[in-house]
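Here is the structure we will look at, set down as structure tokens.
Only one protein chain is missing; all other protein chains are in place.
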Amino acid sequence: MTGEELHEVALTVNGTARTARVPARRLLSDCIRHDLGLTGTHVGCEHGVCGACTVLLDGAPVRSCLLLAVSADGCDITTVEGLAAGDGTLSPVQQAFAECHGLQCGFCTPGFLTTITAGLKANPEPDDEQAREMVGGNLCRCTGYQNIVASVHRAAELTRAAGLAPRPGAPA
Amino acid sequence: MKASGVAVMRAPPAEVWVALADPAVLAAAIPGCRHLESAGPRAYRFSIGAGLGSLRGEYAGEITVSEQQEPASFVLTAAGAGGPGTVSVRVRFRLTGGAGGTTVLGYDAEGGVGGLLAAAGERVITAVAQRMAADFFRAVNRQLHAGNVGAIIRRCS
Amino acid sequence: MKPSPVGYSRPHSVAEAVQALASLGPEAKVLAGGQSLVPLMSLRLARPEHLVDINRLTELGYIDISGSNVTVGALTRHAGLLASTAAGRAQPLLAHALRCVAHPAIRNRGTTVGSLVHADPAGEMPAVLALLGGSVRVASGRGDRVIEAADFFLGPLESALEPDELAVEARFPVLAPAAGTGFAEVSRRRGDYAICGVAVLASLTDDGSSIRQAAAAYLSVGPVPVVLDLTDAVAAQPAGDRAASYAGVRELAAQHLRPEGDIHATAAYRRQLAGVLTERALRQAVAAAAARIGGGRS
Partner (left out) sequence: MSSLFGARVQRVEDDRLIRGRGAYLDDLGADALAAAFVRSPYAHARITGIDVSAALEVEGVAAIYTHADLPDRLGQPLPLLIPHPDLTHGRTPYPLAKEEVNHVGEAVAMVVAADRYLAEDAADLVDVSYAELPAVVGIEAAREAADLVHPDVPGNRAANSVQEHGDAAAVIAAAPRRLELDLHIERSASTPLEGRGVLARWDEHAGQLRLWTSTQTSTGVRAAVAARLGLALTDVDVITPDVGGGFGVKIVHPWPEEVLVPWAARLLGRPVKFTEDRREHFIASAHERAQLHHVTVGFDDDGRIRGLSVRFWHDNGAYVPYGLIVPIVTSTQLLGPYKPDAYRVEFDSLYTNTVLVTPYRGAGRPHGCFVMERTIDAIAAELGLDRTVVRERNFIQPGEMPYDQGLMFQDGRPLSYDSGDYPALLAKLKQLIGWDEFAARKQAAAAAGRRLGIGLACYVEGTGVGPYEGGHVLVETSGKVKVATGLTTQGQGHQTVLAQLVADELGVPLGDIEVVTGDTRRFGYAVGTFASRTAVMSGSAVTLAARKAREKALRVAANALEVSADDLVIEDGIVHVKGDPDAGMSLGTVAVLSNPLRYAFDEAAAAATQFAGGGDLTRPPVAEDDEPGIEGRAYFSPVRSTFASGMHAAIVATDPDTAEVTILRYCVVHDCGRLINPRIVEGQIHGGVAQGVAGALYERMAYDEYGQLQNASFMDFLMPYVSEVPRQIEIDHLETPSPLNPLGVKGAGEAGVIPGAAVLAAAIEDAEGIAITSMPISPSDLFELRRGAGA
């Protein structure tokens, strides 16, 4: 078997222009983790069920294990590393997870953080049903979700208090 | 996985029997059959491209025919392996004369898939297998009588 | 769980796309949302030799509501269609069913036309297309053609597209006046493939007093979406009446459907669900129709 054809992929990741040369079959999750070295995005199943690999693609949550990197060429991507402010201040969602014990092993957490960040942007004041719906596509094996749902409400509170919208690191 | 059913073949049992024992007919009838060669008495080596839609795979393996009671019944055993996993199936065919020179071909198939197929394909395997069975009999019919397509009645247990 | 090697091209027009498909042959596959294809590739159950990525064909990202159809372009994502209030008004069943398609993150990327072409017997949108009697327009080097829903779904994961054809749009007929729709499904977990699902379309007499016609389409009970005419069981049943008995449809469904068992449900349980859900979806549909007529009057 001879070497595969490589394709140039240009992405804006957390506000920074990045490029990688990857074969067509490279999953976006692997490209982010291994080609770009942003290992905060985790891979829990590689068939699109667990949501640990969720990133924001042009502002919308997607499973990075269900995208080929080549197909995301030219897109704007926000990963967990892009959620905190430039000065390191935690985003309201991150703050809420710390306050509410919203994580245990932390492996699924990046997927929840990105999902909720986008979710609260679309719906800043979710009721309990909407809060659960917001995280309804992400698996967590540790927390029983109790404190994750609490974190969604707390994050909404913090966002309102700070009078700022949840930030994807880069403009959507 | 079990499947049984009945196919009406537009030819008398004797002809159907001959057709089903003919490698050329089998090669043309087995869905996706790339290659079929004799591997000793009542044994064939095959390679097929099987599956449907996105779910395709290359398989290679052996078919053996046993328990022959011409022209009433025989057992066909096929075992193959390919990228997506392993497939093994054992089919007992029963041939009985039907109205107007037809043959009622009853079959009871019992099979299993292994490897990747079993792990992730479970949801559609049965349906795929039944469709392949239907295609097989349709094709055998086509061989028997150009264009004449047997009515396939499926029952699943 | 990594895809096997695959070729890749990214056409910038439908013409380029169909030309690529024609030249690449049957082992090439179209990549749209990829929410079904990519996991199959990662599991190496699907090993296409080449991918034709249509995500740059932004001209196919449309939703057109004119005349008798909601027409959805091949690059319209589920989420986009779900968000379209106009589409929701013209054919409420689209939104009902789309809400049951996996999870939001999947709907953000997955395309509605793609889910039709994938022809998963457990998919919601194939059942919707089948119930509404919609169609799919496909393009190829040999020209365009329109495939009616009835001819579109051949078997599990098998649609009527030829290898060199690209599905460019799906047409969902708009909801007729005095008609309503309902959708009900049971899945093990929220967002999973349904164990059984039912979409119902019902129309009432002009005065809205009783049912004129009703039909259901089922997912996960056969190799393709199954459409069942419910009219005989419920014709002339009073509408909008809580006490009205639609139990007849349970029998009908039980008689006509031949679901199979799997690791999640026995065939008998599926048959039971088909009946129960048919009645539930029918109630929704009748109530919706009655409301429209009521709304129309006031």
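For reference, chains read A, B and C in written order, and residue numbers begin at 1 within each chain.
Heads up, the rule we're going with is that a residue touches a chain if its C-beta (ideal position, glycine included) is under 8 Å from a C-beta of that chain, and two chains touch if they have at least 3 such contacts.
What you see is a predicted model; the values in this text were computed from it and never measured.
Which of the visible chains would the unseen chain be in contact with across the whole complex?
Counting the whole assembly, the omitted chain is in touch with A, B, C.
For the full complex, which residue in C:A90, C:A105, C:V186 or C:L201 touches the chain that was left out?
C:V186
Spell out the interface residues on chain C facing the chain that's missing from view.
1-5, 43-44, 186, 188-193, 195, 263-266, 268-269, 272-273, 276
In the full complex, which bits of chain B touch the chain not displayed? Write them out.
Contact residues on chain B toward the absent chain are 1, 81, 83, 85-86, 112-116, 118-120, 122-123.
Tell me which stretches of chain A touch the chain missing from the display.
Here the touching residues of chain A are 1-3, 23, 25-26, 33-34, 37-47, 49-50, 52, 79-81, 83-84, 90, 94, 97-99, 101, 103-110, 113, 128, 132, 135-149.
Heads up, the rule we're going with is that only the chains that are shown with their structure count from here on.
Report, in whole Å, the distance between the mean C-alpha point of chain A and the mean C-alpha point of chain B.
Centres of chain A and chain B (C-alpha means) sit 48 Å apart.
Return the distance between the CA-based centres of chain B and chain C, expressed in whole Å.
From the centre of chain B to the centre of chain C is 32 Å.
Would you kindly tell me how far, in whole Å, the mean C-alpha position of chain C lies from that of chain A?
Centres of chain A and chain C (C-alpha means) sit 29 Å apart.
For chain B, which residues are shared contacts with two or more other chains?
Expected reply: 120.
Which positions in chain C touch two or more other chains at once?
Answer for chain C, listing residues that touch two or more other chains: 4, 43.
Which of the residues in chain B come into contact with chain C in the complex?
Going through chain B, the ones touching chain C are 52-57, 83-84, 116-117, 119-124, 126-128, 130-131, 156.
So in the complex, which bits of chain C are touching chain A?
1-8, 10, 31, 34-35, 38-39, 41-43, 51, 53, 55, 79, 102-106, 108-109, 190-191
Can you list the residues on chain A that touch chain C in the complex?
So the residues of chain A touching chain C come out as 1, 4-5, 7, 23-25, 27, 30, 46-48, 51, 54, 57, 60-63, 65-68, 70-71, 73, 115, 136-137.
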